[in-house]
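I have placed the structure first, in the form of C-alpha cells, so that the comments after it can refer back to it.
Every protein chain but one is kept in place in this view of the complex.
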Amino acid sequence: MGWTGKILRIDLTNGTVNTEALNMEWADKYLGQRGLASKYLVEEVDPKADPLGPENKLIMATGPLTGTCASTGGRYSVITKGPLTGAIACSNSGGYFGAELKFAGWDMVIFEGQSPKPVYVTIFDDDVQIRDAGGLWGKSVWEADKKIKSDHQDQMIHVAAIGVAGENEVLYSCIVNDLHRAAGRSGVGAVMGNKNLKAVAVRGTGGVKVKDFKTFMDATNAGKKVLKDNAVTGQGLPAFGTQVLMNVINEAGAMPTRNGKDVQFESANDISAEAMAEPRRSDGKPNLLTNQACFGCTIACGRISKIDETHYTVQNKPEYWHASGGLEYEAAWALGSATGIKDLEGLTYVNFICNEQGLDPITFGATVGAAMELYETGVIDDKITGGIELKFGSSEALVKCVELTGKAEGFGKELGLGSKRLTEKYGKPELSMTVKGQEFPAYDPRGIQGMGLTYATSNRGACHLRGYTVASEILGIPEKTDPLETDGKPGLVKAFQDATAAVDSSGLCVFTTFAWTLEDIAPQVDAAVEGNWTVDKMLEVGERIWNMERIFNNKAGFTAADDNLPERLLKDAAKTGPAKGLVAGLDKMLPEYYDLRGWTQEGVPTNETLERLAV
Amino acid sequence: MQVTLKLFASLTPFLPAGAERNAAQIEVADGTTILSLLDSYNVPREHCHLVMLNGVYHAPEARGSVPVSDGDHLAVWPPVAGG
Amino acid sequence: MLKALQIDPGKCTGCKQCEMACSYVNEGEFNVSKSRIRVFDFHEDARFVPYTCTQCDEAWCQQACPVNAITTNEMGVKVVHDNLCVGCKVCTIACPFGTVNYNASTGKVIKCDLCGGDPACASACPTDAITFRDAEQSGFDKMKEWATKTTAGTEPTGPNAPA
Partner (left out) sequence: MHHVILGAGPAGVTAAETIRKHAPDARITLISGEPEPPYSRMAIPYLLEGKIEEQGTFLRQTDGHYDDKGITYQQGPVTKVDSAAKSLTLADGSTVTYDRMLIATGATPVRPPIEGLDNPGVHTCWTLEDARHIVKHAKPGVPVVLVGAGFIGCIILEALHKMGVNLTVVEMGDRMVPRMLDETAGNMLRHWCEDKGVRVETGALVDAIRSSGEAAPAPAAVEPAKKPGLLSRLFGGGGSPEQVPEPAAAAPSHDHPLTVHLKDGQELPAALVVIAAGVKSNIEFLEGSGVETGHGVKVDPYHATSAEGIYAAGDVAEGINLSTGHNDMLAIQPVAVEHGYIAALNMCGIETAHRGALNMNVLDTLGLISSSFGTWEGIEGGDRATMVDKEANRYIRLEFDGDMLIGAQCVGLTENVGMLRGLIQSHLHLGPWKDKLMESPGRIAEAYVGVVQQPPKTGYTGPKVALPA
C-alpha cells in the first residue's frame, strides 16, 4: 500500500536482474525515496568507495506518494555516492518518470557494478531487460529519448538518460528524464556513465493503491485546496515560476554575481520572469510559451520556452526552434548572474543544451563564472581556453563553453572538472564558490545569513534544497525572519533540513511547502501507507535521515572543517545593498547548530543522539 | 523628491505610464510613507506582500509609518516564491 | 438540459490529475493506463490536449454494438452495460474518435460514462481545462460538432464526404 513492496536489483557487471521485497522495517523508519534509498546505500556501499567505480551503486527511488493523486506526487530521487563531492548524493526530479516507475510496479531500482559495454535498461512492467546501447552511446538525451521511444514503438515510455556529458563522466553531469526534468546535482549522471548505463526506459501499466482510499482522497483534496488558495502556489508559481526570484533576491542584495564578487546584478531584470513573459523586440513573441506541470502537480511552475529563431545561437539550427524546458531561477542565475550575462535568449539556449547533454546548469554556470575570473585576472589565457574570450558578460563565450563541456572537448574538458578542481589546478582554490566541492546556488550568504549555514552543513555539498531558509528570511514563509541576522538561524536551518528530508522521502515536491506544512503532508502519507504517520514521526524520520547521511559522510572522511564556506564569503564584505559591509557569519551559527543537532563540536553525532533516533 | 517605484510580477500593471521594465521614476512629496505611496498608485494592499525599501523588508504594520526619502528604491511583490 | 464535458486544451498543464481521478473512480486504484480520459502531450508545441468521449449524438459505438450493450441514458450518456458486453470490440473500431477501448483484464470494453453525472476528471482538474457544463449554453465543442456531422450519410458536408 503506497509502497509496491518490490525492488529491482540490476547487476550491470554480470548482466543479471533480480527482484526482492522492500525491507518494510526500513520503510517504517525511512519512509521512501531519499530516506529509504539512502538507507540501502549506506548499508551496501563503503563510504570510502570510489564514486566512479563499480563498487558504487546508483539507486532510483520513488516515495510512497509517487504515482498517487496527491498533488506533486510524481517525484523520484537518484541516490549514490556523488563524484563531484565524494559525499552521499541525493538528487530529486519531477516529470513523469518516477510515477511511471511506480506504475511499472517498483519502489526502487538499485544499479550495481559496471557493465562491460554500454547498455540501457528497459522496465516494461515486470519485463526488465538490459539491452545493448551501442546505437545510443554518443547521442544526446533528446536523441536517446526519441530513439528509445521509436525503437520500442511506444511514445508512452518515459526515459531517464545521460547525455554525452554523463558518458564522459563530467563531474556535474545529471540524469535527465522527460527531456527537461533532471536529477541535477552532485554528478549523479557521471555515476550512471561510469556504469556504462545510458538510459532507463520505463513503461508501467499497473495501478497504485493506498492504505485507505477514502481518507486518502479527503486528505489529498484538502491539500490541493490549500495549494490552490495559497497565493504563492495558487498564482505566483504557476504564473511566474521560480524565476520571479531574480528581482527579489537581487533587490535584497543576495544575488551572487560574477563569481561572487558582487551581490547585485545590474541586469537581473533582463533575465527575470518578467522579461521572459514580455514580448521580444525581435519578433514580438515572449520567450515563455506556457507553464507545465510535472506528474500530479496542481501548482505547475515549470517553464516552457521557445528561443527566438533569429537569435545567433539557433539561427542556423532549426532543431532548436521547438518549445522545451525554459529557464528556472537557479539556471538563470548560474548561467546569467554568476557570469554577468544578460542575454535571455542565449541563456535559454545554454539551458536547452544543459538539458540535452545532461549538465547541471548550476555547477556549469558557476564554473564558467570562476573560469571567467581566472581569465580576467590573467591566470588563464586564450591558449588555455582555446581562443575563447572568457570575459564576464560574454554570451558567446558561455555558448562555446556549453557546447564544449558536454562533449568534453578542448577547454570544455577543464570546465567539466567543476570550479573546485579547475581553480585548484591553476593555484587559485579561493576562487571556487563551493562547499564540499559543490558550487553553491543563487543566494549569497552575506545577504541571507541562514543560507550560509545551510550551504556549510548540507550533506551533499552546497545546496539550497537541503534547507531553504530563503522561504523564511526573504519570502516570509512560514514567517518572516531578518536575512541579515544570524540569531535564531541554527534552529531555523535544522527545522528546514529535517522537514525537507521528510518531504523528499515522501514522493512529494518540496515546493508544496510554500503552502503546506507537515500538518498538511502527514495525513496524506498516513492514509497512503501502514504505520502511524504523525507530524512528529515525519520530523523524527527527517532528523534520522539527516544523521544517517552525516554519518556516511563522516566515514567518507568529511569533518567539521568541511562545514565551511568559500573565503570570499567569510572575508570580503558585500559591496552594495542591504548587506553592504557584511560577511557570512558562519562562525556565529555553527557551534549552536552542532549543539541543536546533538553533535559534538567536531560535527559528530553523539551516542545519545544516535540512540534517540535509532539510526 | 524622486523615488524609484518598482512593481513586479502581477503588480506590474499598476506602474504609471512611461515605466520601463518594472520601474518608474516618480515624484513624491515630503512625508510620503510606503503605504501612502502605494495607495496613491492604487496598488491593492492585500497584494503587497514583499515590500522592500532599498532592499530591506518592511512588515505591513510598519508601512504606514516608514517615510520614503529622495533616491530611495521601493520594490513590491505579491506573494511569490521560487527555488 | 444536457450537460457535457468541455475541454479547453489551452488551459491544460499536463498534470494528469484527470487520469488519476478517472482510474480511481472506475478501477479503484491510481492507474493512468486504464483512464478513460487521456492527456496528449505535444511537447514541441508546448501543448497538452485532454481527450475523451464526447458522447456524440448518433453514437457509432452504440450503433455498431451487435448485442445492444451500449445504450443512451437520460443524460445523453452512452453507457456500456457490462452484463451484456460480449467483448467483440466492434465498437472499438467503429468509434472514429477511438474513445472506446478494450480492457483485456475484464474482456469487455470501457468508455467514459461521465461517472454517472459527476465526472471525476472535471472535479480533479486544477486549471478548469476540463469542466462539466450545460451543453447548449456553452455551445457544442469542436469535436462534438464533428461527431454530429459525420453520422452515417446524414450530413453531406461532414468529413465522411469523399475528398
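The letters A, B and C name the chains in turn, as written, and every chain counts its residues from 1.
Just so it is clear, contacts are C-beta pairs under 8 Å (C-beta built on N, C-alpha and C of every residue); 3 or more make two chains touch, one makes a residue touch a chain.
Because the structure is a prediction, the values reported are computed rather than measured.
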Fill in the blank from the handout: Missing-chain contact among A:V176, A:L288 or A:V541 belongs to A:L288
Exercise for the section: Quick one: say which of C:G10, C:G28 or C:G116 touches the chain that got left out. Expected result: C:G10
Problem - Selected residue (touches chain absent from view) among A:Q235, A:S419 or A:S472 - result: A:Q235
Problem - Footprint left on chain A by the chain that the document does not show - result: 149-150, 153-155, 231, 234-235, 238-241, 277, 286, 288-291, 300
Exercise for the section: For the chain that got dropped from the picture, name the residues of chain C it touches. Expected result: 9-13, 38, 40, 42, 45-47, 49, 51, 60, 63-64, 66-68, 84, 86-90, 92-102, 104, 107, 127, 129, 142-143, 146, 150, 152-154, 156, 159-163
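Here is the rule we use: only the chains that are shown with their structure count from here on.
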Fill in the blank from the handout: Per the C-alpha means, the centres of chain A and chain C lie apart by a whole-Å value of 39
Exercise for the section: Would you mind pulling out the distance in Å between where the CA atoms of chain A average out and where those of chain B do? Expected result: 34
Practice task
Note which residues of chain A are touching chain B in the complex, please.
Solution key: 230-233, 235-237, 239-245, 247-248, 251-253, 269-270, 273-275, 301, 328-330, 464-465, 468, 470-471, 474-477, 480, 482-483, 510-511, 514, 577-578
Completion exercise
As the complex stands, chain B meets chain A at residues 6, 8-10, 12, 21-23, 49-50, 52, 54-57, 59, 73, 75, 77-83
Practice task
Provide the residue numbers of chain C that touch chain A in the complex, in ascending order.
Solution key: 13-17, 20-21, 23-24, 27-34, 43-48, 124, 126-127
